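Quick one: the structure is below, and I'll ask about it shortly.
Here the complex is missing a single protein chain, while all its other protein chains stay put.
Residue numbering begins at 1 within each chain, and the chains themselves are lettered A and B in the order written.
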Amino acid sequence: MTAITEAPTRSIDYSALLGHQPAPEPVTEGEVPTKDLLIINYSGDLEKVWATLILTSTSAAMGVKTRVFCTFWGLQNFVKDEKRITGENWMQKMMSLMQRPGISHRKLSKMNFLGMGPWMMGSLARKYNVASPRELLDVCHEMGVEFIPCQMTMDMFGLKPGDMMDGMAPPVGAATVIGLMTENSVPLFI
Amino acid sequence: MTAITEAPTRSIDYSALLGHQPAPEPVTEGEVPTKDLLIINYSGDLEKVWATLILTSTSAAMGVKTRVFCTFWGLQNFVKDEKRITGENWMQKMMSLMQRPGISHRKLSKMNFLGMGPWMMGSLARKYNVASPRELLDVCHEMGVEFIPCQMTMDMFGLKPGDMMDGMAPPVGAATVIGLMTENSVPLFI
Partner (left out) sequence: MTAITEAPTRSIDYSALLGHQPAPEPVTEGEVPTKDLLIINYSGDLEKVWATLILTSTSAAMGVKTRVFCTFWGLQNFVKDEKRITGENWMQKMMSLMQRPGISHRKLSKMNFLGMGPWMMGSLARKYNVASPRELLDVCHEMGVEFIPCQMTMDMFGLKPGDMMDGMAPPVGAATVIGLMTENSVPLFI
């Protein structure tokens, strides 16, 4: 569980973590962000989960309550890196075999070239001081971003709580997501 | 037209329809969901339209006014299953030939393997009690989800009202969608 009881302070120097980004406009003391951020992380592609983690780490650093609903291919991002084969039956095992789960094993949706694309992206990121997905994920955990697995996806892919990275929230269903969206969360489907 | 005049009651047991999902938190009597849900269903991929239908069937069951704007590849999801070739000129016919329209003929965006991927997904869904897109679509219709075709897409793909599944709303343009989004709808682009 990564639920936080106190809002993170605004003094975290996340600009160092996130590289060259211009600082956000200062927030007037006493002003409260009125909306939460909810990202439905549906995709398992490297560039999409990277986008998710850049947005959520920034958002949490700004004091915005931030949640990630991890569903379908996107749930694979949050399986422990060291898990190789997941699932209970041959179909689930075959799917995990063909699409290796874990944040460090993501592929680009295009220009993957057997791993050369992601390697180039990683090189450029280091060169320009942009944190890797792995590093951003750690930052997100420290800042209290909630990562919430989709129960239906857990079932369909045969994933067990022990397969998932530490610190995830308990699984929920679509109704919880609808509730958040129609109440106070700004949603993005990524 | 699937417009509804009365909100569906909250007593529908959609958990039976949607499988293992945890029940939503109970809503206090008299509390009204303040936002509508608007999904822009842009993609024709199996997994994306499945996500659309899981979210919309759940949302409608919770009493949230729910609309789906069906555009570009996403409009193909809502062509009648039995239509094989659509369109008026050779280009439109060729596109429908190469991407068979209809909710029962969707392909996965990855791991499709000439239909083996979707078959495995279907098997897993049945095994874990998750409704198929076809079944969810029927549920959505019963619960009053409005499926609204994009006029521009109808024109470009040469689709006629008779090609589309029964019960769709009249086609609209982008301006109607912008109106809904900037007024009271929470939008997702899927």
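Before moving on, here are some points about what is shown:
One rule holds in what follows: a contact is a pair of C-beta atoms (placed from the backbone, for glycine too) under 8 Å apart; a residue touches a chain by one contact, two chains touch by 3 or more.
From a predicted model like this one, the values you see are computed outputs, not experimental measurements.
When the full complex is taken into account, the listed residue touching the unshown chain is B:177, out of B:53, B:164 or B:177.
Seen across the whole complex, the unshown chain contacts subunit A at 18-25, 33-37, 47-48, 51, 54-55, 58-59, 61-62, 64, 110-111, 120-121, 123-125, 128, 130, 186, 188-190. Those residues of subunit B that touch the chain absent from the view are 40, 42, 71-73, 91-92, 94-95, 98-99, 151-152, 155-157, 171-179, 181-183, 187, 189.
One rule holds for everything that comes next: only the chains that are shown with their structure count from here on.
Averaged C-alpha coordinates put the centre of subunit A at 26 Å from the centre of subunit B.
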